[in-house]
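Accompanying notes for the structure given below.
As you look at this complex, bear in mind that one protein chain is not there, while each of the others sits in place.
In this document, chain identifiers A and B correspond to the written order of the chains, with residue numbering beginning at 1 in each.
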Amino acid sequence: MRRWPNVVRYVLLFLGALIFLFPFYYMLVGSLQSAPDTSVGGAFPTSGLTLDNYRDINSRVDLLGSLVNSGIFTGGVLLGTVVFGTLAGYALARLQFRGRGVLFALVLLVQVIPFQLLLIPLYVLIVRGYGLADNYLGMILPFAINTAAVFVFRQFFLQLPDDLFAAARLDGAGELRILWSVALPLVRPALLTAVLLTFIGPWNEFLWPFLVTKDADMQPLAVSLANYISNVSSRAANPFGAILAGACVLAAPAVALFIAFQRQFTSSDLGSGVKG
Amino acid sequence: MTAAPAGGAQRNRVAAVLGRHPVGMILAAPYAVYLAVIFAYPFGFSVWMSFHDYFFAAPGAIVDHPFVGLDNYRAALTDPAVRQAFKNIVIFLVINVPLTTALALVLAVALNRVVHARTFLRVAFYVPYVTASVAVVGVWLFLFNSGGLVNSVLGPLAPDPSWLVNEGLAMPVIAFFVTWKQLGFFILLYLAALQNVPKELYESASVDGANGWNKFWSVTVPAVRPATALVVILALITGANLFTEPYLLTGGGGPNGASASPVLIMYQRGIQQGEPDFAAALGVILVIGVLILAYLNRRFIEGRD
Partner (left out) sequence: MKRALPAALLTLSLALAAGCDGSGGGDAGQANAATGPITIWLSNNQEELAWGKAMVESWNGRHADQKITAQEIPAGKSSEEVIGAAITAGNAPCLIWNTAPAAIPQFQKQGGLVALDSFEGGDQYITDRTGDTAEQYKSPDGKFYQLPWKSNPVMIFYNKDIFAKAGLDPEKPALSTYDEFLTAARKIKSSKAAQAAIYPAPSSEFFQSWFDFYPLFAAETDGTQLVKDNKAQFNTPQGQAVAGFWKTLYDEGLAPKEMYNGDSFADKKAAMAIVGPWAIKVYGDKVKWGAVPVPTSTGKPAEQIRTFSDAKNVAMYSACQNRATAWEVMKFATSQEQDGKLLDATGQMPLRKDLQTAYPDYFAGNAAYKQFADQAARTVEVPNVPNSVAVWQTFRDAYSQSVIFGKQPVADAFSGAATKVDQLASGS
């Protein structure tokens, strides 16, 4: 009786996983082909695999330098979001203070505004108002505190039982302490989700860092690869393969990061925490 | 909550002005300052622009920007392309949001109980989310073009004209595409929420003789309701801001504008065609629309007002 649904679950999950993995697989295969084959058979090649597309990227893009820039850009955003985002999320969820409603409305509003609307005024502000062209700070600023992450933090702090906080406050713990040693450990999976969410934005973002930095030595990987893609797209031996290889290079660190982090994704065992 | 401690008269007065936890202001301050410094000007400026005859000029260029009232809004609302784009985005949301929510929850529940091959399965569902659109779009073109894998499998059942050039199907295909691409993130959100569901709830449900299906409905679904509200609202917001997919997948909102989205039109008019005033009005309309939906979501799913 219990065995059966379990088997079904695994079969379905693996089937789903294959559907989700297929494009990645296709990307990988495409990036290894010397000539593009867009037919159905092309997805399952038996020969003609080569690393040329990667070699070509390596010869045209300073991978290490771009990776360092990506690291600085993404790292800055992560730092800002994790530190100030959790503080704001906690305050919004758990503390009654004047202006909370306004702030929360702003959180919603900022999330809702399409970036394309702000693009040029934002650029003028950062470059002309703050003088941050060709500067890492200028690259980081529009993303520095990810509003969606603030929203996620708030929602998860909100989900924790009230008694927990009341008890801690009765013990005389300060809010920072409550946040650090009571709330954060309990929402660790949410924290990781928000980190991964925050990571992807700047990691894959290309237009903004490109606008802000014209100096090729400062450009993150997504920009270098997009530049590479835009100018090889009609010229490489296998343009489509070159694009896919670029995408693989960009995706690899993100996937690696996820694999490293997903171990942490275990239950925080709230039940006992409440009771204890 | 708990009663105010002794000698609370003065505290109460402070509370009346600053709220019960004024420290919250300090904690939230960096974020509030950040919003003011980064977003207030561009957004305020966009709103201002939407009421004026405006285009971006070089610093020092002498240009007149007369106030035009609601002209830009009128132009945006009467533009057939804009209307179509809003219609398209409604189709998109109607498919994308429920599908995302349902699939993400079901998959998260299933994944949560998985013991074997856990890393593999989680990574698999997460992969499309991290992959750059430009590559993923290539894959979908391969799957959905007229000679593609999907049509080969369907054989005579394949639609004609094929998916991405069929006015009735282009938007649904994009909605599925986005569901698929974003699902990994929403699964993670649900997984995170599931970690906080007290095991006791399931145990007591088992004692009451509930089977798996009953438990899902009577324990899991209510327990993750805040997460559902979050998933719905984030899906709504990312959906309403749809841009990359019609830009890349259907070559600028084709066929015939059947997959154009409001943000795509904003981009075409505001950045490509140099009419940021029109684009700003369109943007404001979009923002208001999404805020209304967000409010409804808060009202009905989160269950507050």
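Criterion: contacts are C-beta pairs under 8 Å (C-beta built on N, C-alpha and C of every residue); 3 or more make two chains touch, one makes a residue touch a chain.
Just so it is clear, the structure is predicted and the values come from calculations on it, not from any experiment.
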item: Partner chains on view for the chain not depicted; value: A, B
item: Which residue of A:28, A:68, A:127 or A:184 touches the chain not shown here; value: A:127
item: Chain not shown: contacting residue from A:22, A:115, A:180 or A:210; value: A:210
item: Identified contact with the non-displayed chain, of B:63, B:117 or B:292; value: B:63
item: Residues of subunit A in contact with the chain not shown; value: 35-36, 38, 99, 101-102, 105-106, 119-120, 123-125, 127-129, 133, 207, 210-211, 214-216, 226-227, 230-235, 239-240
item: Residues in subunit B touching the chain absent from view; value: 36, 40-41, 43-45, 47-48, 55-63, 81, 137-138, 141-142, 145-147, 161-162, 164-165, 167, 250-257, 268-269, 271-275
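Keep this in mind: only the chains that are shown with their structure count from here on.
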item: Mean-CA-position distance for subunit B and subunit A (Å); value: 15
item: Contact footprint of subunit A on subunit B as seen in their complex; value: 1-2, 15, 17-25, 27-28, 30-32, 34-35, 38-39, 41-43, 45-46, 56, 59, 107, 110-111, 113-114, 116-117, 119-136, 138-140, 142, 147-149, 152, 180, 183-185, 188-189, 191-193, 195-200, 212, 226-227, 229-230, 233-234, 237, 240-241, 243, 263, 266-267, 270-271, 276, 279-280, 283, 286-287, 290-291, 294
item: Interfacial residue positions of subunit A with respect to subunit B in the complex; value: 5, 9-10, 12-14, 16-24, 26-27, 30, 38-40, 43, 84-85, 87-88, 90-92, 94-100, 103, 106, 108-122, 125, 128-129, 141-142, 144-145, 148, 150-152, 155-156, 158-160, 162, 166, 169-170, 174-176, 179, 186-187, 189-190, 192-193, 196-197, 200, 203-204, 222, 226, 229, 240, 243-244, 246-248, 250-251, 254-255, 258-259, 262-263, 265-268, 270-271, 274
